[in-house]
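One chain of protein is taken out of this complex; the other chains stay put.
To keep things simple, chains are lettered A and B as they appear, and every chain counts its residues starting from 1.
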Amino acid sequence: MIVIATDFGIDGPYLGQMIAAIYAQNNQIPVVTLFSDLPTYDIKASAYLLEPHINFFQQGTVFLCVVDPGVGGSRLPIVVKADGRWFVGPDNGLFAMIARRAKLVSYWVISWLPDQLSASFHGRDLFAPIAAELALSGVNDKHMHAVEQVTSDPSWPEDLSEVVYADRYGNAITGIRALTLDNSDRLIVNGTEISSARTFSEVAVGELFWYENSNGLAEIAVNKGSAVAALEIELGAPVVRVLGT
Amino acid sequence: MIVIATDFGIDGPYLGQMIAAIYAQNNQIPVVTLFSDLPTYDIKASAYLLEPHINFFQQGTVFLCVVDPGVGGSRLPIVVKADGRWFVGPDNGLFAMIARRAKLVSYWVISWLPDQLSASFHGRDLFAPIAAELALSGVNDKHMHAVEQVTSDPSWPEDLSEVVYADRYGNAITGIRALTLDNSDRLIVNGTEISSARTFSEVAVGELFWYENSNGLAEIAVNKGSAVAALEIELGAPVVRVLGT
Partner (left out) sequence: MIVIATDFGIDGPYLGQMIAAIYAQNNQIPVVTLFSDLPTYDIKASAYLLEPHINFFQQGTVFLCVVDPGVGGSRLPIVVKADGRWFVGPDNGLFAMIARRAKLVSYWVISWLPDQLSASFHGRDLFAPIAAELALSGVNDKHMHAVEQVTSDPSWPEDLSEVVYADRYGNAITGIRALTLDNSDRLIVNGTEISSARTFSEVAVGELFWYENSNGLAEIAVNKGSAVAALEIELGAPVVRVLGT
């Protein structure tokens, strides 16, 4: 399976062109779009949002991931293998949390160049063909070479105390893994202190709560309402933990 | 064919994870996304919107439908077979109009539990694998058991006199089947009385009309314009029928 995660938006031409580039190499393997709305240009938030979502997919899955404001510049194209899953994309920190949290990680720099490489769309021209090739036949030594290390920022925290995603319901996903919190902990966002619940139906309609979402992240929600609207949350809003007693 | 209808939104992680869960069981069968924007949390409006859209699909189609504000609570997971089509989702009324309008209906309660069941995402963890299994091999008696009846609300009307969907053009779809109206009938929405036409090109540019849409519902539209903007329509706006003379 090839899984796509980008900040391209879903209905314009970019996603379709990238999928078509995969099919041009390999139309036997299922292609699934996970995210088309990763935080725009925001490599750090995307890195913390992406990692918890990969655990759902089985080993051998190839992730084609593009948040790439530096496309056309000097950042390298890379392949990461982390605990049996493959990742293809720009070497700009997008895979930093995946690499940090994995037990077993390998890296390659992509040396292959397509016949035509646009300056601004490496997702379509470079990364998609490599992802298709990886899914079909694994590493081709003529197209990439192993390296010891890739870009990461050691100053990044273990968990990101920010809102990194808002969904259609107005739920606000944070970059904090719920396993680092206690159920008695509260979270403060935009001045409001929020207690936890297990799920939506445990709280009254209109009530605000945080919970461990289905991917293991702390998420702020309102039962049958919008936490984003209630707290006027913007992406990047800081989230403060208050220890439970 | 597996057809997906949810209120998840289309570009976040939920749709992709649900499709991946299908492919994990069965990647031979085509998967089509019908709705990702069913009226949020609104089971009743979704029930009236969904039913007229199923007729387009042939017998044997499996519909995976999730509008499920009570996920994680006590509502049961069910399978409905109605006139040869399958429906998988929560037993909260979402399939009430499908069952009521079908000639032949059977029900099952899903007893199977996955190894990992998140509290908030049964679409991915429970309903998707069952939908994939139904598409592959039909009812597995070890995973579900037949029941006599499922949740429905006898007070719900035959047709819902509300706006239940607004599309990208600003057309407002009602929960009223056009076959219950006469071409000479008018509809009143937000104080404006609207006459019928057969199609867009029959009226002048900018003119408001209602017509029987391609799924048989009464729909309010403006030729090359937005009825939603013209009448300031919100989802749930009441629609009043005025008998033609």
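The working rule: contacts are C-beta pairs under 8 Å (C-beta built on N, C-alpha and C of every residue); 3 or more make two chains touch, one makes a residue touch a chain.
Computed from a predicted model, the values in this text were never measured in an experiment.
Colleague: Please identify which residue in B:Thr33, B:Ser106 or B:Thr192 touches the non-displayed chain.
Modeller: B:Thr33
Colleague: Touching the hidden chain in the full complex, which residues of chain B are there? Just list them.
Modeller: 1, 3, 9-10, 30, 32-37, 53, 56-58, 165, 167-169, 198-202, 211-215, 223-224
Colleague: Which chain A residues would touch the chain omitted from the figure, given the whole complex?
Modeller: Residues of chain A in contact with the hidden chain: 7-17, 19-20, 23-24, 27, 37, 40-41, 69-74, 118-121, 124-125.
The working rule: only the chains that are shown with their structure count from here on.
Colleague: What is the distance in Å between the mean C-alpha positions of chain A and chain B?
Modeller: 30
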